[in-house]
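Every protein chain of the complex appears in place save one, which is left out.
The chains carry the letters A and B, assigned in the order they are written, with residues numbered from 1 in each.
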Amino acid sequence: MSVVEKGRKVGLSISGYFRKLARSPAWTYLKRDERAWIGFALVILVVGTAIFADFIAPYGINDRLIEEAPFARPPGGAFILGTDSQGRDVFSRVIQGTRIALEIGLLLVALEAVIGVPLGLMAGYYGGKVDELVMRAVDVALSFPGLVLAAAFIGFFGSGLNNLIIALSLTGWAAFARITRAQALTIKEQPYVESARAIGEKDRTIISKYILPNGISPLIVIATMTLPAAILLASALNFMGLGVQEPTPAWGAMLTGARSEVLDGIWWTALFPGVAIIITVLGFNFLGDALRDALDPRLREYKYV
Amino acid sequence: MSEPILRIRGLKTYFFMERGTVKAVDGVDLDVGKKQILGLVGETGCGKSVTAHSVLKLVPYGGTIVAGKILFEGRDLLKLSNEEMRKVRGTEISMIFQDPETSLDPVFTLGYQIGEPIELHQVIEQHLISPKEVPKKVLEALQTVGIPDPKARVDSYPHQLSGGMKQRGMIAMMITGTPKLLVADEPTTALDVTIQAQILDLMRKLRQKLGTSIFLITHDLAVVAEMCDRVAVMYAGQLIEETDIIPLFEQPLHPYTQVLINAIPKPGAKRGKLATIPPLIPNLMRLPRGCRFHPRCPKATDKCKRVKPQMIEAERGHLVRCHLYS
Partner (left out) sequence: MRNALGLDRPPHVRYFEWLGGVFQGDLGRSWITNRPVSATILERLPRTIELCLAGFLFSVAIGLPLGIVAALKRKTKTDYTAMGIALFGVSIPNFWLGIMLIFIFGVWLGWGPATGGYGGPEYLILPALVLGTALSGTTSRLTRSAMLDVLSQDYIRAARAKGLRERTVVYTHALKNAAIPIATLLFMRLPWIFGGAIVIEMVFDWPGMGLAMINAIHTSDFLVIQGIALMFVVLVIIANMLADISYAYLNPRIRYGMRR
């Protein structure tokens, strides 16, 4: 009976995980890491901007604010980041673009996790043929450049937000599957899982109650590190006109026209959306790196980008 | 005995970690005599290996020699510049390591790795020989350590050699400069028993042939009994007993040494339980007050808990750090 109780103790809930984390040495380590603070500050800035975008942006995203040519006015006066070639306020569009970037990033990471985690759990827990099949697919997905596959997918099925996310998840799930599998492999050998099996728990219960919660640290790390990569890839597709379309103020899409505008000396429509991307991506990368070092130094080789 | 070749005085090597300072070597005094084999024994983590690395100033990452003197033929090695110290290594002092599997570089041939120090020290730095003589010297080194078919082994990569051959190869690589002192860090621990005996035999022969003094670090009292002239016992960063080989086994003074000696199974002895000590490996970050051994000591008194014992000469040439003898 005591073995069973011991097993129960280790099987924990997701909220229990965070309570445990707050008391762990990883937390102490994280608090001392400057990267964590920089990253955290940037992420708060970005998320805050996304939430309060409507209050921060002084103008509507599609308001044509300039009556006569030239429509693109340099930063200054009422338009702190200038206006674009259609007379729209760049600052308002960049601010509202935050929401789109995070939306795309989070949806994509969620979809990748939804595909990758169950496959990884199955591969690690059952092993054998399932494992071989999943890992073969992982190898292919990881070796293939996500951008090329995504572009081809969009070429056949059309552009738009949904297809953009599906297209990028075609390769992105593999990182989640690989990490989850590695976790499942180690955790399933733990005594508490064996005792759970000994008292006749179902496979599904064992996976969801013991293996997943105990292997969640690396998943959080991978999710944090995947998010910036996802935002970068999505912005590249948007830039190529393969994702979210004008007049939606996605940062990547805003840069599409900027490419030719810089030739006329209009640099501000190009500079600021890019800076917004960098701030966002850098913030999550800093945080992800710090989390990785604090939670699991062994993860280092799994860098996604 | 004549002037010792190596005198260590008050050596302290600390590791500064995020969670505190590990005093791996905390005030060690030791002498290695000319052509002597001095053993340093102790359990895992007692600081014996760090002591050995300190002599070559090759302390692992994170560690620093914070105090002391290491006098080699009267010269304080700790005062040498990095470049001067580098020239001492591989020529006057050399070291052989525990694990032959990992101590040879896997991407270079054995011959290349043996030739490297010859080329650098004897050709480039000291102009003793011409570059053309290097291959001959490599062969000589391989013959000295008794590798079978040395000509064929020159072009072998480490993975093509057996464990015993690798260890001989590593020794060959380290003795090319005929060092006056050889620091051997657990040279036989990773080897099979039969090969162990061969390597120990080889080291004794090297002392005969080259006149090398050997500073032998081991946890194996059987190796000590077979090899050493004099022995120092280390516990939690400090020496606790130092004496010649015979008194160590016949009349150990420190309770720790006594337990170690009694733990050796003796043939013909009555069957029964082996002697053991309470399994409490000392935490070098938080050492106990008083005598460092007192929490595990069967003879501990109140005084041991409060007062740090000093190293005293209990008998002629027999030093011990224990209140029982003061």
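Everything below uses one rule, namely that a contact is a pair of C-beta atoms (placed from the backbone, for glycine too) under 8 Å apart; a residue touches a chain by one contact, two chains touch by 3 or more.
This is a predicted model, so every value here is computed, not measured.
**Student:** Kindly name the visible chains that come into contact with the excluded chain.
**Tutor:** By the stated touch criterion, the chain not on view contacts A, B.
**Student:** If I consider the whole complex, including the chain that's not displayed, which of A:F91, A:Y192, A:Y210 or A:F239 touches that chain?
**Tutor:** A:F239
**Student:** Which residue, B:G42, B:P117 or B:P309, contacts the hidden chain when the whole complex is considered?
**Tutor:** Of the candidates B:G42, B:P117 or B:P309, B:P117 is in touch with the missing chain.
**Student:** Among the options B:V50, B:I70, B:V88 or B:V224, which residue touches the chain absent from this view?
**Tutor:** The missing chain is touched by B:V88.
**Student:** Tell me which of A:P118, A:G160 or A:G274 is the one touching the absent chain.
**Tutor:** The single option touching the absent chain is A:G274.
**Student:** Suppose we count only contacts with the excluded chain; which residues of chain A make the list?
**Tutor:** 143-149, 151-152, 154-156, 228, 232, 235-236, 239-242, 252, 255, 258-259, 262-263, 265, 267, 270-271, 273-274, 277-278, 281-282, 285-286, 289, 300-301, 303, 305
**Student:** In the full complex, which residues of chain B touch the absent chain?
**Tutor:** Chain B touches the chain not shown through residues 56, 58, 60-61, 82, 86-91, 94-95, 97, 99, 102-108, 116-117, 120-121, 156-157, 159-162, 170, 173-174, 177.
Note that only the chains that are shown with their structure count from here on.
**Student:** Taking each chain's centre as the mean of its CA atoms, how far is chain A from chain B in angstrom?
**Tutor:** 52
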